[in-house]
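What you see is the complex with one protein chain gone and the rest in place.
Now for subunit A:
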Amino acid sequence: MRFAILSFPGSNCEYDLLHAITDVMGETGELVSYKGGSLNEFDAVLIPGGFSYGDYLRGGAIARFSPIITELIKFARTGKPIVGICNGFQILTEAGLLPGTLLTNKTAKFICKPVKLQVQNNQTMFTSEYQFGEEIELPIAHGEGNYFCDATTLKELEENNQIAFKYAENPNGSVDDIAGIVSKSGNVLGMMPHPERAVEELLGSTDGIRLFKSMIENVMSRGIVYD
């Protein structure tokens, strides 16, 4: 499976994703510059964590004006999977591909530590390898991971089963303990925890593997047909 890994000035997890996709998962991964270019040839797009443009404004607020975002929006319409991790999640909300926004953590501090998550929905193309309600452990590393949306949006998220992961112990103040959501159409996932940091036993956890495996299974083996 061919993964595009977007890279913005200030991204710093693109090589970690590349390592996870190519060295650990044995798939094809390519870095794609924020400057643009076609995403047509790819089966999935991953948006890495980091501090695009230094995050001096609001996480993802400047990156969303990059040329590649136009391509990303086109790609989203094809129904192929897109995952935004951490800063990638922020970029997806800023770009309007996911509802809500990411506010500063309630502690006002950056937090890096492993956290427990509950798989809230295992019916998505990103979570089908997990059990419903299963507790998994992934690391977080963010200063603006406090997911916020208004009550109407939250209700919609719940009704459409768009909440993918919830924190077992909310570290950042996110509304309804939300750690990751999918788009209404189901093919865009945004999450603050880093699955790419949990793909090797040596580094402490392999719970992230099944996220990538779910994507591969759903796209390649089950032959999902795109619009």
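Rule of thumb we're sticking to: a residue touches a chain if its C-beta (ideal position, glycine included) is under 8 Å from a C-beta of that chain, and two chains touch if they have at least 3 such contacts; residues count from 1.
The rule is simple: contacts and distances are computed from a predicted model.
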Listed names "ABC transporter permease", "Phosphoribosylformylglycinamidine synthase subunit PurL", "Pyruvate dehydrogenase E1 component alpha subunit" or "NAD(P)H-dependent oxidoreductase subunit E", matching UniProt entry of the absent chain = "Phosphoribosylformylglycinamidine synthase subunit PurL"
Kindly note down the residues of subunit A that lie in touch with the hidden chain.
-> 9-10, 12-13, 15-16, 19-20, 49-51, 53-56, 109-113, 139, 141, 143, 194, 196-197, 200, 202-203
